[in-house]
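With one protein chain withheld, the remaining protein chains of the complex are depicted in position.
So that you can tell them apart, the chains are marked A and B in the order they are listed, and the count of residues begins at 1 in each.
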Amino acid sequence: MPAIRTMGPIGRFLAVIFAIMLVSSGLVRAEPHRGGTLNSTLWPEPPGIVIGIHLNAPTLLPATKIFEGLLTYDFSLSPQPMLAESWEVSEDGLTYTFHLRRNVKWHDGEDFTADDVVYSLTEFIPAVHPRSRPTFERTVVTAPDDYTVVLTLKEPYGPLIRSFDAISAPIVPAHIYRGSDIRNNPANQAPIGTGPFKFSEWRSGEYIHLVRNEDYWLEGRPYLDEIYYRFIPDSASRALALETGQVQLATQNDIELVDIARLEALPNLEVTTKGWEWGAPISWLEMNIRREPFNDVRFRKAVMYALDREFIRDSIFFGLATIPTGPIHSSSPFYTDDVQTYEYNPEKAKALLDEMGLKPNADGVRTEIGLLGLPYGELWDRLSQYIRQALGEVGIQVTIETADVAGWGSRIANWDTDMSTTYLTTLSDPALGVARSYITENQQKGVLFTNTSGYSNPKVDSLFAEAAREPNEEKRREIYHEVQRIIADEVALAWLVELQWPTVYNSKLKNVVRNGLGPNDNFAEAYFEE
Amino acid sequence: MPQLGFVLQWVVKAMAVILAITILNFFLIRLAPGDPAVVMAGEAGAADRHFLEQVRRDFGLDKPLVVQLGTYVKNVLTLDLGQSYRTGRPVTEMLFERLPATLLLTGTAYLFALIMGPLLGAVAAMRPRSLFDNILMVVALVFYATPIFWVGLLLILIFSVQLGWLPPFGMHNLIPVQGAVAYALDVLKHLILPAITLGLFYVAVYVRLTRASMLETASLDYVKTARAKGLPEWRVATAHILRTALIPIITFAGLQAGHLVGGAIVVETVFAWPGIGRLAFDALFQRDYNLLLGVFLISALMVVFFNMLTDLVLRIADPRIAGRS
Partner (left out) sequence: MPFLKRFAENWGAVAGLIVLGLIVMMAITASVIVPVDPMATQGRPLLPPGREFPFGTDMLGRDVLAGVVHGARISLMIGLVSTVIAALIGITIGAIAGFFGGWVDDALVRLTEFFQTIPSFIFAILLVAIMTPGLASIVTAIAVVTWPPIARLARSEFMSLRRREFVEAAVLSGVSRTRIIIFEVLPNALSPLIVMSSLMIATAILTESALSFLGLGDPNRISWGYMIGAARTVFRQAWWLSVFPGLAIAITVLAINLVGEGLNDALNPHLKGRVRVET
C-alpha cells in the first residue's frame, strides 16, 4: 500500500479512523432481519397465477415470486444475472450463450437444468405467451450440456437481451408441463417454480398465500417468512389498511392517486414511483388518422397545443405523472428529448386550425368529433371531460362516447373511433413495446394494441426494422433518436402523460423496489427492519 | 289437498319465470356491442389474432346464436350456469360464494324495516296528530325521498369518519378475526350501517302505510263495537286493528322484497359489501355474460320466492284470500 506509507502520521491516523468507521457502519448495517409476514394488497383477484397463461397485472405480482427468468433488469434496464449466472453475446449478434446456475431446485425437489429452459422457450412460451411468442420464434434454442443454453438467430435482434425477465420469459418445469395440456394442467392451481417463495394456498375472495422456499438457490434468502396477497375490493379500504398497518404494501392501481399525498405524509408509510421502468406505461389520445380532419398533421399539432398537459399531470393525476415528448418513455436507455415539443398554447392551436380552413361558425365551433374514453374508472372519465373542455376552447366540439371495456376495445380494434384515450406499457425495449403502435405492417383490424391509429410512414417503418436488427447498442440508440424526432414532429399520437404507478409501503419494509421490475421483483431481498 | 295445489302452482310459476327470463337475458346481452373475447384476452392477448380466435373457441363464442341459447337453457335446467369468462370459475360457485353476504344484508334490512316500520306506525296511529305523529310523518316523508346511496354516504360521513363509532367499509375486518364468536360480532358491527341504509327507505314506507291502514281500520264498525264493549285500547289495537291492517302491509312487503336486491346493488357499492350486487356490477363492465345472467336469474328467483312466501303468509293471516289469485 504505497499510498499509506507516503502519508504523514496524521494522514495515517485519519485513514485508520476512516477504516474503523467504514467497518463499524458495515457492522451496524449487517444482515437484514430474517422473518416476518408481508401483507400486500392485490386487486382484482387474478384469474390465475402462472405467468404466460395469464399476463394481467394482478397475476404478475404474486407469480413473479414463484417463477424466475434467466435474467433480471436494474433501474436502467441493464441485464443482471438470475437463473443465468453469466452470458455472452457473439459479435454478430446471432448467438447468445447462457451459463446456468447449478444449485437450483424446483419447489418439488427436482433439479433445474437447461432442459427446462429449452422447454420453456421453445414449447411453453409459443403455446401460451402471446407477447413473447414473436420474440422467441426468431430463435433456435439448444442445450449443449445440462447447464448451458445457446440461442441462435438468423438475423440480429436487439431486444432479445431484454426479454429474459420472469414476466417475458418465465422458466417453467419441463417435467411438469411437457406433453400436457398446458392451460388445464393441475399444476396451474399450485404452481411449481424456482423462486424464493412457494405457493401455499389460494383462498378465493380472500387471499393468496406464499411461504418461504427453504431450498432457494441463494443462501440465506428470502428474508421474509411468508407473503399474503389480500383481495380488498375498495380503494378506500386498501388505503385504510395501509394506514392501520394491517397491510404493508400496495402498488400500481391499488390506491387512488388523490390519496397518495395524504399517505405519504404519514410517518409509517413511504411512497415511491420507481420500479416501473420495465413497464414504462404511456397514456395518449389516439386520433384515427384514416379520418378527416385527423389525417392533416396540422390538426394533430393543434390538438397537442390545445391540451395543457401540466394541468392533466397536476389535477387529474395529482402530480403522479411525467410529461412525455414522444413515443419512447423517458426512463428508457433509448430516450431523447431532442424533439419538437408542444407546450400549452391555445393561440397556436387556433392559428393552425385557421390555416387548415377550419374556421369557427356562429357558435365558435370549427368541427365536431367524438371521443371514446378509456372506461377504467373515474380518473379516466375526468381526463375525457378535461379533453372535451380544452378542445372546446379552441373550437373543437367533442362529444364523449361511453362504452364498457369490451366495447371500447372492440371499437378501437376495428378502427371505429374518431379519438380515443388509452395507455400502453412500452416495455423494456422499443422494438417490443413501441414499434407495434407505429409500424405500417402492424395494422391488424380487429386486434387491440396494434397500430390502430393508422399512422404510416415508410421511413419510420424501415428505421424501426433496422434498429431491431442492429446488434450495436450505440447505433440502435441513434436510430431510435431519429425515429423519435420524426414521430414527434408528425404527432402520430397525442401523448398525454407517462403514468407513474406509486408503490406505497410500510417504512419498516425494505428492498421492495430495488430494480427496474419494482414490485414485480422476486422479493428475495425484501425484509422488515427490526 | 289444497296445499299441494298451492305448491304446484308456485313451482309452475317459478319455472315459467326462469325460462322467460333466461331467454330474455340471453338475447338482450348478445345484442350489446362489444366482444367478450377481447376483454378476456387482455392487453397482451388481444394483440394477437390467433390468441383471440383461440379464446373464442375455448369459450364457445363462435357457435351460432341458437346453439348457444339451446346449450344455455339446457345447462340452466341442470344447474350449470357456465363459467365466468373473466375468471374461468363456475358461475354457480361464484354466485353462491357471494350470495350469503347479500342475503345477510337484505334480510337484515328487510327485518329491520318490517319491525321498525309497523311498530312506529302503530304507535303514531294510536296517537294521531300528536307531536310524535307529526314529527314521525315528516321524517318518514324525508327518508322516502332521499336516494339510498346518499343516505349511505352521509351515514358513513357521520358515524365513521366524524364519530369513528362504526367501520366504513366491508363485511369484516380487513384481516378476518379468528374465533367464531369474535368473527360474528365483527360482521355484525360492519352490518349495521349498510343494513340501516338499505332499510330506512322501507321503514319510511311501512310507517306511513301502517299508520294509514290502522287509522282506516280503527274507524270501521266492528272496531267501534269492540271499543263500545269496553275492551282495553291495547287489546283493540292488537287483536282487531293490527290483524286487519297488516294485510296490505304484508302484501306490499312481499312485492318490495324482490326489489331489495336492486337496492342492494347500490348499497353494496357504497359499502364495498361483498355480495352478488357488486359482483353483477363488476361483471357488467367486463361483459362477463355468464356471470351476469346468473345474477339476474338468482334475483328473479328471489323475487318469486318472496312472492310465494308473502302469499303463504297472507293465506294464514286471512283464509279468505285463498280464493283470489
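The rule is simple: a contact is a pair of C-beta atoms (placed from the backbone, for glycine too) under 8 Å apart; a residue touches a chain by one contact, two chains touch by 3 or more.
Nothing here was measured: the structure is a model prediction, and the numbers come from that model.
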Absent-chain contact - pick from B:Leu77, B:Ile135 or B:Leu154: B:Leu154
Listed residues A:Glu243, A:Glu256 or A:Asp296, member touching the removed chain: A:Glu256
Residue in contact with the excluded chain [from A:Gly158, A:Pro191, A:Gly373 or A:Pro471]: A:Gly373
Absent-chain contact - pick from B:Phe112, B:Tyr202 or B:Phe296: B:Phe296
Chain not shown: contacting residue from B:Val123, B:Ile192, B:Ala212 or B:Val313: B:Ala212
Interface residues of subunit B (partner: the chain not displayed): 17, 20-21, 25, 28-29, 31-33, 141-142, 144-150, 153-154, 156-157, 161, 209, 212-213, 215-216, 248, 251-252, 255, 258-259, 261-263, 265-266, 269-270, 280-281, 284-285, 292, 295-296, 299-300, 302-304, 307
Contacts of subunit A with the absent chain, listed as residue ranges: 235-236, 256, 258-259, 262, 311, 315-316, 373, 378, 381-382, 384-386, 388-389, 392, 399-404, 407
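Just so we're on the same page, only the chains that are shown with their structure count from here on.
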Averaged-CA centre spacing for the pair subunit B and subunit A, given as whole angstrom: 43
Complex contact set, residues of subunit B against subunit A: 32-36, 38-39, 41-49, 51-52, 86-89, 97-98, 168-170, 173-176, 272, 274, 278, 282, 284-287
Interface residues, subunit A side, partner subunit B - complex: 39, 44-45, 47-48, 54-56, 129-131, 133, 204-206, 230, 232-234, 236-237, 240-241, 244, 246-247, 375, 403-411, 413, 424-425, 436, 444, 446-450
